[in-house]
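Worksheet: the structure to be examined is printed underneath.
Yeah, one chain of the complex is gone here, protein chain that is, but the others are all in their spots.
Let's look at subunit A:
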Amino acid sequence: MAQNHAAPATKGADIPPVAVRAGIELQINGENYRHTGDPQMPLLWYLRDVLRLDGTKYGGEHGEGGADLVLVDGKATSAIGVTMDKLSGKQVTTVEGLVTVKGELHPLQQAFIDEDAIGCGYCTPGWLIASMDLLNRRKDPSDSDIDTLPNLCRCGCQTRVRSAIKRAAASMKQGAKA
């Protein structure tokens, strides 16, 4: 039935006009984005295919190996395991977002370079994110804390990643004092 637009709306039943913004709004590396595509799309493909933020890697369909980790509200999360509809209003940080606004490396990134904690480098972004999550929770992580990292590395960088996390923790403590 056609509506009579000329008829005055009944008072009381008035519905205030609301700006309808379709899509899912979220922050990625400090910038605002709105996803209007399939809400069931995993974050990984949004980052890679839509935004061309390619630092976050594909490891496997179930996120095993941790190459696809990102921080969601500060917590390490598998980007292939989380769909866009779960991310409304969330803050996502990818490996590209670890540098400061001025482009300076985070102490953790510097520690990975200093300890040569890089093999082929494909899984490195995932290790950085998992280590960030750990350092957010533990200022001075023990070996058994580090043992809990879920990441896999085929090149055998685990011992050097361990040293890098400890080095980063020390330099962050120093930074906090200064």
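Just so it is clear, a residue touches a chain if its C-beta (ideal position, glycine included) is under 8 Å from a C-beta of that chain, and two chains touch if they have at least 3 such contacts; residues count from 1.
Throughout what follows, contacts and distances are computed from a predicted model.
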Absent chain [UniProt protein name; select from "DsbE family thiol:disulfide interchange protein", "Xanthine dehydrogenase family protein molybdopterin-binding subunit", "LutB/LldF family L-lactate oxidation iron-sulfur protein" or "ABC transporter permease"]: "Xanthine dehydrogenase family protein molybdopterin-binding subunit"
Sole contact to the chain not displayed, among A:I24, A:V95 or A:A169: A:V95
Hidden-chain contact residue, picked from the options A:A79, A:C153 or A:A169: A:C153
Hidden partner chain, residues of subunit A it touches: 38, 41-42, 45, 48-49, 52-62, 64-65, 67, 94-96, 98-99, 105, 109, 112-114, 116, 118-125, 128, 143, 146-163
